[in-house]
Structure formats: structure tokens, C-alpha cells
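A single structure is presented below for examination.
A single protein chain has been omitted from the complex, and every remaining protein chain is retained in its original position.
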Amino acid sequence: MQSEVITVRTGSSPAVRDITGEVERFLREAGADSGLAHVFVPHATAGVALIETGAGSDDDLLTALDDVLPTDGRWRHRHGSPGHGRDHVLPAFVAPHASIPVIDGRLALGTWQSVCLVDTNGDNPTRQVRLSFLPA
Amino acid sequence: MQSEVITVRTGSSPAVRDITGEVERFLREAGADSGLAHVFVPHATAGVALIETGAGSDDDLLTALDDVLPTDGRWRHRHGSPGHGRDHVLPAFVAPHASIPVIDGRLALGTWQSVCLVDTNGDNPTRQVRLSFLPA
Partner (left out) sequence: MQSEVITVRTGSSPAVRDITGEVERFLREAGADSGLAHVFVPHATAGVALIETGAGSDDDLLTALDDVLPTDGRWRHRHGSPGHGRDHVLPAFVAPHASIPVIDGRLALGTWQSVCLVDTNGDNPTRQVRLSFLPA
């Protein structure tokens, strides 16, 4: 299987990073034809989402996550910054894996879809993402 | 890879549409044996869920989404109908991709599981769904 680990800088605040270009580059360099692109985050406090970026929805997602998983003292997980326990619940809702059809070497995304790394954990400013291609 | 795009009518209100029959028809016509069925929605305001239909849970899901992602003025995304910004956050929680094992040509779903298109966006009455089969 063609597979590669990239590093993404997410910084010290909650962040949504558009990595669509990196996935496209990977597929190009892998000489991908048709099959499945797989995006995997090997971290316990981050996820992958396919959403629109650049029109406010990336910030809207972080706001929604603040509402669903508040950064307060309710969490039993007590390591890291105060409220960090919520980052460990994130991947149950925003899973750390996504798969996208690849047709003739190109991601079959819709016009407004981007592949995004979602990282609410400010304690880890850089993240790894594993990109893989399964030919079919 | 065997792959096909179907059109699903979701109407002008939030909707959950059971497309299990369409996925089964696709697998049959593709001559699928064993592998992975992949369901992908190429839209930024819809998702795929595997839930029971016909006993109220489809409506329950829409109610839960109204609670988690309210249709109000909180969203930074300002295009479309009022509150439409929440539709753009939906795919982070209800992802636009799902994969299901296929054994001897049949979806290995549980008795009460259906493949459902979840579309809270009333501005797009028809949707596309890409069905693919990866032989293994």
C-alpha cells in the first residue's frame, strides 16, 4: 500500500487545517489511478472532517465543539491544560479516519468539500497525518 | 474500481433517506463478491448514517441535530437561508463517508441497520451519492 506520514502545524489554539492540497499531492506522487484515499490521524485528541473552509464553517465547527464538549472541569481525564479532557472525547464525534473515492487519480470530492484536520488540543502544536491509497 | 453516482431526492426540509436498496442494487449490478462497499456524499451539507429507519429514529436524529446544531443566528457562515450555517457543520459530526463489509455479494449489515443519507439543508432538494465497491 502506498502510504506516507505528513506533519501539519496546528498551533497552540484549537484549529481546523485544510490539508486537501497535501492529499492531492500524495495521490499524484503515488501515481494513484482509481481506488480509495485514506486519511488517518494517529493522535487521541484530533479528528478528520470533510467540510467547507474559508466561509466561516471552520470557526463554526470549533464553536459547536465548545458547546458539545465544553472546556471546563467536568472531565475525569485530568492530564494537560484545564478542560483538556474534552479533547480526548473529540475523536469519538469527529473520527480520526476518513476515506474518499479516487477516480482517475483525482479525489471525488464535491465542489465545497475540503479534507480538514481538526485539532482542539493546543498542547500539541504539530500533528502527524497518515495518507494512504488503496488501489481497486 | 466499480463506482456509480446516484441521485437522491431529499426535498426542501431536513430529511433522512434510506438508500440501502440502492446500495444493494449497485452491488448486484457490479457483480460484487467480497470486499468493501463505500458510500460517499460529495456535498458539504450532508452526511451518511447507518441507523434504523421506520420506527422514529430517523426523526429522532433530526431532532438531536436541531439540538446540537441549532438553526439560529450563531453561525459565522452567512450564505443561504437563516441558520443554514449549521448545515455546514453537520458533516463534521455525521461524516459524508461510510464503509460496509460485503460478504458473498451482500452488505454485512445488522438486522436493524439501514444506509441513510442525512440532509438538513432544505436549499438543495436533490443530492448525489457515490457508491463504490473495493474487491478484496
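Couple of notes before you dig in:
We call the chains A and B, going by the order they appear; numbering starts again at 1 in every chain.
The rule is simple: a contact is a pair of C-beta atoms (placed from the backbone, for glycine too) under 8 Å apart; a residue touches a chain by one contact, two chains touch by 3 or more.
Fair warning: this is a prediction, and the values are worked out from it, not measured in the lab.
Residues of chain A in touch with the missing chain: 1-3, 36, 38, 40-44, 68-69, 74-79, 85-86, 88-89, 91-93, 95-97, 99, 128, 130, 132-135.
In the full complex, chain B makes contact with the omitted chain through residues 34-36, 47, 49-52, 55-57, 59-61, 63-64, 67-68, 93-95, 98-101, 103, 108-113, 118, 134, 136.
As a working rule, only the chains that are shown with their structure count from here on.
Chain B has its Cα centroid 20 Å from the Cα centroid of chain A.
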